[in-house]
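The complex appears here minus one protein chain, its other protein chains still in place.
Our next item is chain A:
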Amino acid sequence: MSNLSKVRHDMLPNLPPPASSVGVIGWMRANLFSNITNSVLTLFALYLLYILLTPTISWVFINSDWTGSSRDACTSGGACWVFVANRFDQFMYGFYPEAEIWRINLTFLLLVAQVLWLMLPNLPYKGMVAAVVLLVFPILAYFLLYGGSFGLEVVETHKWGGLSLTLVLAIVGIVAALPFGVLLALGRRSEMPIVKSFCVVYIEFWRGIPLITVLFMASVMLPLFVPEEMNFDKLLRAMIGIVMFQSAYMAEVVRGGLQAIPKGQYEAAQALGLNYWKMMVFVVLPQALKLMIPGIVNTFIALFKDTSLVLIIGLFDLLAIVQAGLTDPKWLGFSVEGYAFVAFVFWVFCFGMSKYSQHLENRFHTGHGSR
């Protein structure tokens, strides 16, 4: 019987998948041309890219001028980066005396070194470095930037400007707002009704008004609030306004971090006999701070972008100094170049930080599995 069967005993080799479903063509069929609507959308998007990118690329790179010393060097019809190149030092350092610029460079170099130390995993003494960044470095930076002792010449704050001023404002805003934010958040979660209501009112008030009115208030009303003898610097006034404003936002970030800590941690700490401050400092805040870092980075990004508003009260941050440069009769008509440069600088900073914060969020996603 068996020799009558027509059953095959050995399998045929597998056929390769159809050419239209693998490789570049397969990927394109699946992701770009899966049906008529998609194909139309793809073609439209390609067309859009073409009409947007070709003029932009030729304006930025191909037809642009990079070197020279005046507007006469711009002959190619594209972007005139000569404008930016000529004023680059001013855009970075404002009107800081040229001989003293090394002080700004040194300050930011120190800061970058410390921040890198904190960011790179597997480096020791992170706690100590963090303490130095938050407590020692600000004092050092003040003496370096403002001067007045250790044989350093005083540089008045109205000479500060450019990107360094933007960074100073944003970093001071975040670092000084952090302790206030922690206190406000603890107050908001406190069981003492008066403390709680004060904190809620403070936080909601500052979160409900625009930063511009805060800056207006700081520049117009703050001098009225203090005795006449006390005369605030314009920059200091702006900083006070920004810190008061920012601590409300920081408080909400800290509160989010505190809420993510399971109740068991509080109860365990109390069961060990720790009092409120010991419980917070040794058990809750160290865990919560880890969770808060992405949120803090995000508020830092928001603040970094918002510092551009100080131009309204007459401080020369990066945007303001470029805006002022655009009205220089020698360089009229290069507003697009100026704005493109500022946009590029802000974008690099903000995009980099937001990617870092996303990376942290993924890394920290391991903790308490409640989320």
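Everything that follows uses one rule, which is that a residue touches a chain if its C-beta (ideal position, glycine included) is under 8 Å from a C-beta of that chain, and two chains touch if they have at least 3 such contacts; residues count from 1.
Heads up, the rule we're going with is that contacts and distances are computed from a predicted model.
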Chain left out of the displayed complex - its UniProt protein name, from "Tryptophan synthase alpha chain", "FeS assembly ATP-binding protein SufC", "Amino acid ABC transporter permease" or "Cbb3-type cytochrome c oxidase subunit": "Amino acid ABC transporter permease"
Hidden-chain contact residue, picked from the options A:95, A:216 or A:356: A:216
Of A:21, A:34 or A:54, the one touching the omitted chain in the full complex: A:34
Selected from A:66, A:117, A:143 or A:198 as touching the chain missing from the view: A:198
For chain A, residues in touch with the removed chain: 31-32, 34, 38, 41-42, 45-46, 48-49, 191-195, 198, 205, 208-213, 216-217, 220-221, 223-228, 272-274, 301, 305-306, 308-309, 311-312, 319, 323, 326, 335-336, 339, 342-343, 346-347, 350-351, 354
